[in-house]
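A single structure is presented below for examination.
A single protein chain has been omitted from the complex, and every remaining protein chain is retained in its original position.
Chains here go by letter, A and B, matching the order in which they are written, and residues are numbered from 1 within each.
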Amino acid sequence: MAVLDNAAAVPAPRGRRIGGRLGLLLRSPLALTSAIVLILLVLVALVGAPLVQDFANTQNLRLRFFPPFSLEHGPGYILGADALGRSVLAQLVVGARTSFLVAGATVALASVVGMSIGMVSGYVGGIVDAVLMRLSDIIVTVPSLLLALAVLFVLEPSVVNLVVVLAIARLPVYLRVSRAQTLELRERVFVEASRALGARDGAIIWRDIRPLVVPTVVTVAMLELASVMLAAAGLSFLGVGLQRPDVDWGTLVSEGREYLTRAWWTTVFPGTAILITALSANLLSNWMRASADPLQAAAMDPASTREEAARP
Amino acid sequence: MLKFLSVRLTTSLVALLGVMVIVFFLARLTGSPAALYLPVDATDEMVEAFNRQNGFDQPLLVQFGNFVGDALRFDFGQSLAQQRPAAVAALSAMPQTVLLAFVAMSLTLLVAIPLGTFAALKPNSPRDSAITMFSLFTASIPDFWFALVCVLVFSVNLGLLPTSGQASLLSWVLPVATVMLHPVGVITQVVRGAMLDTLNAGYVQNARARGYSWRRLAFRHALRNAALPIITVAGDRAGGMVNGAVIVSAVFAWPGIGQVLVDAVYNRDFAVIQAGVFVVGIAIILLNILVDLIYAAADPRIRIS
Partner (left out) sequence: MMMQPHAPLLTVSGLRVRFGATQAVRGIDLAIAPGESVAVLGESGSGKSVTGKAIMGLIDPPGRVEGSVTFGAEELVGRSETDLAAVRGPGIAMVFQDSLDALNPVYSVGDQIMEILAVRLGWPRRQARAEAIRLMEQVGIKEAGKRLGDYPHQFSGGMRQRICIAMAIALKPKLLIADEPTTALDVTVQAGILKLINRLRAETGMALLFVTHDLAVARQVADTLVVMYAGRIVERGNIDEIFRRPAHPYTQALLTSNPGAVRHWSELRPIAGNPPDKAARFSGCAFAPRCPRAEARCSAEPPDLRRVLPNRDSRCHFAEEIAHA
């Protein structure tokens, strides 16, 4: 065996497999499929929606309740048509954009605001912390749907209102998570060091604490995407979320409800779209959480571990 | 233990106050609260009279004081549609919803605890993956859509279950299933997580070293400890079942606070919405106190300190 310079220990070489988490993702079929599905859906929503916008609004009374799975009137009506003869597929695409926009904006708003308040609350402590935590308690006391229902009833449905209300309802979880982590980080040496060097509180929070809290918040945000999407759809279904001309998947389900027995596709397809999106987001978040834990990651990738262990 | 409870009581009172503030401001979010309470065709004089009568022209603080006083007396004004006090409309609907939530949560725990335990006993095994998949799947289904699809399949096409109302035992099946849908997946995962933690805890390894069967380890040693975080989450989700109740009322015309609220939205009956939010808020606060009591009773480290 070769004589080595400074160490008798040989770290195991990586070989030609793609290492790291990207490699792990590529080797996990379920998570990979979910990621691909999500990317495709987002692309369709962003790129496709403007393209089919007009088509989606085209009413054609001759095609009322045209059933799906037939190419008789062209690929645009492959998923059938609704009560006014509009293409279900086109409406799904337009609805996708709204749904993603609402979910994305809500999560972004809630996570940024929640994280900021949580970090300040955890770092400053004392009465500020007590007050902010009470705020979180209050939001949690009223069930989110109820709260949103009541507020949107008063404020009239619109995309902005929906996003703001949902974001407020979902603040507490970001608040709690970032506060908990900030409390822990506050006692760490590198923070003490910054303080000893005379840095102001705000600077410490921004430079030292924020970079470590962000990954945790991102993980939570990913999990939240699916929940927010479902909540928004529920509110639209009840008639307080969005109303025409804004349309998301929830409003589509609501509209289709009237014709449930006559034209099941107007209800089933929008709901399936929500299901696929939420499921992909949940599968992906679940994989992200599991892969962050080294023991679980090893369990997920037995081939790679065996290969490394088999080396002399 | 007493200290623990008194802390919880103060937090609850603060939360209640906060809820009242929210409800108070609900009406005043728009420029003219009168528009919310009065029918659409109200004349300007009626609006003015209404404002004077209900003190909407007074300073905000005075208004809030009046509001709190009224709220504590459960006076939220008259329900437009029902011609009776809004608070009565809301309160009388609560027992139905509480019953629904109770049944649904009991069934949820009955399903989630064994499933979560079996998943935790062999982590990362095919059966664990299957159970996790099931949990993620149920958490991804929109509950309102699930309800509609079930109606389509089971009521309309197969004629097995009634579409609405509370007539028979069968008519409970779909509403309970709808309300259970999300909690069952979430709580299964929570049980799994809590059991994984406790199964790996020192005292379980120690008990294992004493030669106990896996059944004893899981159910007498691990579960008894895992029950603590499970109780917390179950209590939290039980409160959230009000959300499910609203959906269930919308789809199945199921009686309860959900029905009251859905009707109130449809009828533009704001007084009832306010009353409903307040009543539910109080119910959740009481639920939290109950959960805390159960938790304290179950954990000797809190009971005896």
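Note that contacts are C-beta pairs under 8 Å (C-beta built on N, C-alpha and C of every residue); 3 or more make two chains touch, one makes a residue touch a chain.
Because the structure is a prediction, the values reported are computed rather than measured.
**Student:** Could you tell which one of B:Q53, B:N157 or B:N206 touches the chain left off the display?
**Tutor:** Answer from the full complex: B:N206 touches the omitted chain.
**Student:** Name every residue on chain B in touch with the hidden partner chain.
**Tutor:** Interface with the chain not displayed, on the chain B side: 124, 201-203, 205-214, 216, 221, 224-225, 298-301, 304.
Basically, only the chains that are shown with their structure count from here on.
**Student:** Distance-wise, how many Å sit between the C-alpha centres of chain A and chain B, to the nearest whole number?
**Tutor:** Their C-alpha centroids are separated by 23 Å.
**Student:** Contact residues on chain A for chain B in the complex?
**Tutor:** The touching residues are 134-135, 137-138, 141-147, 149-151, 153-155, 226, 230, 233-234, 237-240, 250, 253, 257, 260-261, 264, 267-268, 270-271, 274-275, 278-279, 281-283, 286, 296, 299-300.
**Student:** Touching residues of chain B toward chain A in the complex: what are they?
**Tutor:** For chain B paired with chain A, touching residues are 11, 14-16, 18-19, 21-23, 26-27, 29-30, 36, 123-124, 132, 136-137, 139-145, 148-149, 151-152, 156, 239-240, 242-243, 246-247, 250, 261-262, 265, 270, 273-274, 276-277, 280-281, 284-285, 288.
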